[in-house]
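Missing here: one protein chain of the complex. Every other protein chain is in place.
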Amino acid sequence: MTPWPPLLALLIVVPLTGAVITPVVGRTRAVRSADWSLGVMLATSVIALVLVVQVARVGPFSYVVGGWVAPYGIELRFDEFGAVIAVICLLGTLAMVFSRRYAAQAMAEQRIPYYYALLLLNLTGMIGFAVTGDLFNLFVFMEILSLSGYALVAVSGEKIAEMAAFKYLVMGAISSLVILLAIGILYALTGSLNMADVTGRLAGAPAAPLAVAFGALTLGFMVKAAAFPLHIWLPDAHAIAPSPVSAILSGLVVKVGIIGMLRVYQIAYGSGAVDMRALNHVLMWLGALSIVMGAFFAVFQDDIKMMLAYSTISNIGYIIMGLGLASSYGMIGASVHVFNHAIIKATLFLGAGALIFQTGKRTLTDLAGVGHAMPWTVAAISVGAISIVGIPPTAGFVCKWYIALGAVQAGHPFFAFALVFGALFIFIYYIRMVNAFYFRQPRDPAILEVTEAPASMLVPVLILASLCLIMGVMGSLPLSFIEPAVQRLLLPLGGG
Amino acid sequence: MIAALWHNLDYAASVILFCIGLYAVITKENLIKKFMGLNIMETAVFAFIVAIGVVEGGEAPIMGAGVEPPFINPLPQALILTGIVVALSTTALALSLIIRIWKQCGTIEADELREVE
Amino acid sequence: MRRALVIFVLVAVAIPLMLAMAELPRHGSPDAPPQTHVAPYYLEHGPEEAGAENVVTAVILNYRGFDTQGEVTVIFTAMAAVVAVLVAGGAGVPADRAAAPATTPVSLIVRFIVRVLAPFIVLFSVYVILNGHVTPGGGFQGGTILGALLIALTLIMSESDARALLPQRPQRLLQAAAPLTFFAVGMIGLLLTGDYLAYPHSGPTIWIATLMLTVVEIGIGIGGAMVVATIFRTMGADR
Partner (left out) sequence: MEVVDARAALAPAISLVCAALVFASADNTFWRRFFSIAAALAKLVIVMSMLPGSLRGVVYTFNLVEFTEGVGLAFRADALGMFFSVVSSTLWLVTTIYAIGYMEREPNRRRFFGFFALCVSTTVGVAFAENLLTMFLFYESLTICTYPLVIHDETPEAMKAGRKYLIYTLTGGAFVLLGSIVTYQLAGTMTLSQPGILPLAAGRTTLTMLFVALIAGFGVKAAIMPLHGWLPSAMVAPTPVSALLHAVAVVKVGAFGILRTIYNIFGVALLRELGVCTWLAGLAAFTILAASVVAIFQDNLKRRLAFSTISQLSYIVLGASLLTPLAATAAIVHIANQAFAKITMFFVAGSIQRTTGKTTVHELAGIGFRMPYTMAAFTVAALSFIGVPLLAGFVTKWYLSLGALEAGEWWYALVMLASALLNAAYWLPVVYTAFFKTEPTAEVEVHEAHWTMLGPTLVCAVFVIFLGATVSVPGMPFALASAAVKFVFGM
């Protein structure tokens, strides 16, 4: 089967157009916008599925929008890393389903059509970001997803939502600017914006601008990914956003930084002009610090969503460490963790959202004993918790195992040590959580009379929880899928 | 280095502008001023990118009768047109957030807001 | 202490940037990579390939048309965001500060001038939109002018009059005009040439290409104007 390249453009423009129509559809009745956006997401999922199957069969392919030749037009490239769109579509669809009841309770009706529009835009931005092969186009999609992300944090109506969104916005805007500056420098050095073209033309470029450009790109993407000292915007934003949004933000939007980093690596290694060793060291340490500090702060949280938000920081740490190790195992583990963490974190956030929706409480102290009242939801959360700690046979294990192997492989056993003990730390706070749900006496006996979440919330959570298990048992599948891409990436280093 | 910078004076100027913006973002407590700092940074980056396209003695890249090369590079201009729209969008959102913050907390000074939190 | 920290940060940012800038290809030199690689192709082939004498427009609408579609989506996103943040955002106005004046009275002169100039401004904006491919200008610029006019009119009118200015029913459709036209034109391109957002530039169908470009420009113009005006009014309405 030969790929039909324009499908790649449709993958982006279908949800994009669907998003702008959403407010029109929801003008008279808000709930129609929910149906509409769900339909759009399903259509996009079908396209995504076809593309992923194609890339698995024939390898990477590209499409130049408008039929212009490669460096002159905008090239969309779809490779194995781009398969992250499958997860984006999956989580997007589930978040849409989950939102039906959630949004109706959490926000005013006039807001709902715009909420769905923004959610769709956010997902589309990520899809575009993942498949574009053009530096400036990357920036444009990054802005679509960032802007909608800021707004989605603010729509929850929590007391400090706007503050959190503003903090997120300032950090996000600065990081976007830094990235744009780096793109500008790369353009000044090569005269091109096409990533492949830039890669080919970087050889012989002066050292200082190159270092600054790659440093700036890394810095910018690290802010987006919320690596340790640059994470300050994340906890509030992710904890305060509506739960489906938290799932998307924590599961996917932070990964934009990681995908960006992968693209940076593709340019840097491919051109051979940039020595990434110093930067890799920084990444390794940042990763280790993120793991430990994220877990450390999480231990002291009582708010369940806050805890999950900090746990995102430490999980991003794993991915960043895996990238920094620059060994094939580490890279494979990191890339797969992008997928798996998305699923796991979505399980946890949606599960937490269901708890909050049903009980109206969000601290572990108040939620004590809820495991007896909402057995399915809490069981799903527990599966997510086991998974995120990295206990086999769940999704979290495979990646962490590979990243740890990567650390040993790269000759940095210390980082394997940091990783394992980070996992231990994470374990401790998830045990705190499970402890509270099952083993603590309820503070308020009324919590035992709460009923199980409605089906539109429960089903997505259960689907995700079972995926956590499936991805663990079939862990070799994504690994073998992503491996060619990583080998190609590391080829200039001697095959990794 | 100084000599080399002299040739790239436009770029150096945008760096200075960038730092001025950054200064405002870091030090100003008023959210609107903070955001104006961000706008200055944006302007700096735009100026830098537009400056890349400059060709000495170049004309605006509008073809027609009686115009001669060299032309100014059209690509950075096209990019920055997009960039400006992005900046405008960010500003609009930021301002509406500030409006909401003011309504919720009665202040838009960052230090006072920290107390409110 | 704090000041020292700020200075440190600024210096730490400025020095590497300055070093990088010093080593960049010389400013204004015609031999720099940006002037020798992609851009010459645009300058050389732009006018006939893209059908626009203004090469900037050619780049925006043709070579990098997809970027522009993203761009109009960005501004739509901003509008959706502003509306979502401000509409029905709950009460909670501090009592002492809530008493801001509802509207500032606008002087007669301003009113008069805005009203008199309005038709001319509309005409000018239409000119800018439609002539974008031969002169500086285009959909964004013209749309902004139109949007500015709408804002100005909103300023001098009572709320109900201002509301009547914009068609109510298809308002949300008009706000999405720019991305929608892009999609429509892109799909037509897909049907005619087999590529998304491609224009049939050669052969007897060249008039279709011109039509498509014009439609896109108009779409951007209307959409831009509506979005700008909506943002302004949403902010203003939420007193």
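We call the chains A, B and C, going by the order they appear; numbering starts again at 1 in every chain.
Here is the rule we go by: a residue touches a chain if its C-beta (ideal position, glycine included) is under 8 Å from a C-beta of that chain, and two chains touch if they have at least 3 such contacts.
Treat the numbers as computed from the prediction; the structure is a model and nothing was measured.
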Visible contact partners (per top-of-document touch definition) of the missing chain: A
Sole residue of A:Trp285, A:Trp376 or A:Phe417 that reaches the chain not shown, by the stated touch rule: A:Phe417
Residue in contact with the excluded chain [from A:Gly215, A:Pro392, A:Pro442 or A:Pro484]: A:Pro392
Touching residues on subunit A - with respect to the absent chain: 391-393, 397-398, 401-402, 404-405, 408-409, 413, 416-417, 420-421, 423-424, 427-428, 431, 438-441, 472-473, 475-476, 479
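Following the convention adopted for this analysis, only the chains that are shown with their structure count from here on.
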Centroid spacing, where centroids are CA-atom means, of subunit A and subunit C in whole angstrom: 30
Distance from the mean Cα position of subunit C to that of subunit B, given in whole angstrom: 16
Subunit B, residues touching no fewer than two other chains: 18, 52, 75-76, 79, 82, 86, 89-90, 93, 97, 100, 104-105
Contacts with 2+ other chains: residues of subunit A: 136, 140, 143, 147, 150-151, 154, 162, 165, 187-188, 193
Complex contacts: residues of subunit A adjacent to subunit B: 136, 139-140, 143, 147, 150-151, 154, 159-160, 162-163, 165-166, 169-170, 173-174, 176-177, 180-181, 184, 187-188, 193
Residue ranges of subunit C in contact with subunit A within the complex: 16-17, 19-25, 32-39, 41-42, 62-67, 69-71, 73-74, 76-78, 80-85, 87-90, 172-173, 175-176, 179-180, 182-183, 186, 189-190, 193-199
Residues of subunit B that touch subunit C when the two form their complex: 1, 4-5, 7-12, 15-16, 18-19, 22-23, 26-27, 51-56, 60-64, 69-71, 73-79, 81-82, 85-86, 88-90, 92-93, 95-97, 99-100, 102-106
